[in-house]
Each structure stands twice: as structure tokens, then as C-alpha cells.
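With one protein chain withheld, the remaining protein chains of the complex are depicted in position.
This part shows chain A:
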Amino acid sequence: METLHLVAPGDVITTDTGFMRGHGTYHSDDGKLVASVAGVVQRINRLISVRPLQSRYAGEVGDVVVGRIVEVQQKRWKVDTFSRLESVLLLSSINLPGGVLRRRSAQDELMMRTYFTEGDLISAEVQQVFSDGSLSLHTRSLKYGKLKKGCLITVPPSLVKRCKNHFHNMLCGASVIIGNNGYVWISSMEVDQEDQILLNPRDEPDTTREKDIAITREERETIARLRNCIQALVARKLTLFDTSIQYTFDASRGYEVYTVYVQWNLR
């Protein structure tokens, strides 16, 4: 195993001028390549960058994120995704209820609050990254949209493994959405299926027809147990993906739900 090159801000990485400067580095006045964050040096051919331990989420096109609506503006929503700047969800980037494809009218603008309001949690995909680093999201698929009846847990984005699929139906009977931005959503499986059925071709928003779905005690316990397992993985700084969560969950079966939290997190 090669030794990791750990640096702190101000450390000189190399004095060789042949390298290109990546994230986390800068050129000092006398031409040396200096680190600007504390982390591991990564070298890919002639590019040197430093990856810090913890940082805000820097989005890439195609990432799945879970975000919280913080503001409703004229033709868009502002979403908090744990990035440096708030992400943007344009009115033209959401799926209108009923899957209807039509031009967004002035009526839609006035009804924006009925689709998403401040405080709602949504799952979305990154459509575009603007030049200042902010993200533009879209929910143009039936699997994205408002999240209901579940539990959110925030983890450092660096612990989320990049996967092909971020929507997992765990074997234990809950569904987990691992957002690339570190926001993880745990809910019971039945809720998602109900929402799919409710989307019928009619021109009214589906919030008025929301059925009150009762979640059983077993489902709540499963969700709580999953949440504590994820917290335990985060406390040990282990990467989060569906298999690691599943294994932790299986290993926790012998304990009471609250013991998982107390013992595994406070040790």
C-alpha cells in the first residue's frame, strides 16, 4: 500500500513546475505548488489536487440529490442541498401532476406553492452546474418528487459512494434514497407505491387528494433501526452504499433499536 501524502494548508506539495494545479492547491509567489486545504494529495498524470476530509457538496451533472425547499421565487424554487450556494429548481424542470406536458402558464406561477412549499423535502437530479458553482435541479421523472412520511439523516457527502442507482429497496422492507449531497432519506416502501398510483391524468395538483397512509409500528422500528445503523457507519467514517447499510442492519438484529444508537455511536 503506498503511503498517503497528507498535507495541511501552506504545505509545499512539490517544487516541480511541470504539474497542473487542481482543487485544493494554489501557486505561491515563487512558483511552488502549495496546498490550501488539509487532506490527501491525489495525483493523476500531471494534475495534482488535494481532497479535503470534509467539504460542502460540489455537484456534478447526473447526481441524485435530496434537498429541502427554502424559498419560493418567481419562476423557481431555491433548494438547500448542503452546497456552497443554494440550488435552483426551475418551474419548467418539474413534472406537473398527471404527467401532463404543457407550457407553464401564469396560473402555474401562482400555484407554485401548491406544488412545493418552504420546508418540503424533494429528491431530484442535477441537470446543470452554473459557472458560479450553483446547481440546477430537475424532477422530470416519476421517481423524483416530494418526499413524505419518512426520516431524513444528514451525513458528510464524502462518505457517499458513487453508484449507478441511488434508490434502494432494502430487504428489510424500507426504501432508502442516498443523495450524493449527503442527505439520506429513509421511508417505508408502501408510501412510494401509493404515490405512483395517485398520479392520474387530471389537471389538479395531487396534494388535495393525499391519502392518509398509516405506518405500522414495525415499519417505524425498521426506519429507526436503519437510521441508527447509518449513524453508526458515519461515526466510524465508513462509506455509505446499499450493501454496507444492509450488512450493518443485519448485524444489528440482535440488539434493541435504541441500543444500536447508544452503543455504536458513543463508543
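The rule we apply is simple: a contact is a pair of C-beta atoms (placed from the backbone, for glycine too) under 8 Å apart; a residue touches a chain by one contact, two chains touch by 3 or more; residues count from 1.
Just so it is clear, contacts and distances are computed from a predicted model.
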item: Chain not present in the shown complex, as UniProt names it (candidates "Putative exosome complex component RRP41", "Iron hydrogenase", "25.3 kDa vesicle transport protein" or "alanine transaminase"); value: "Putative exosome complex component RRP41"
item: Hidden-chain contact residue, picked from the options A:G24, A:G67 or A:G150; value: A:G24
item: Touching residue (missing chain; options A:G39, A:G59, A:P97 or A:G182); value: A:G39
item: Touching residues on chain A - with respect to the absent chain; value: 4, 6, 8-12, 24, 26, 28, 34, 36-40, 52-56, 84-85, 132-133, 158-159, 236-239
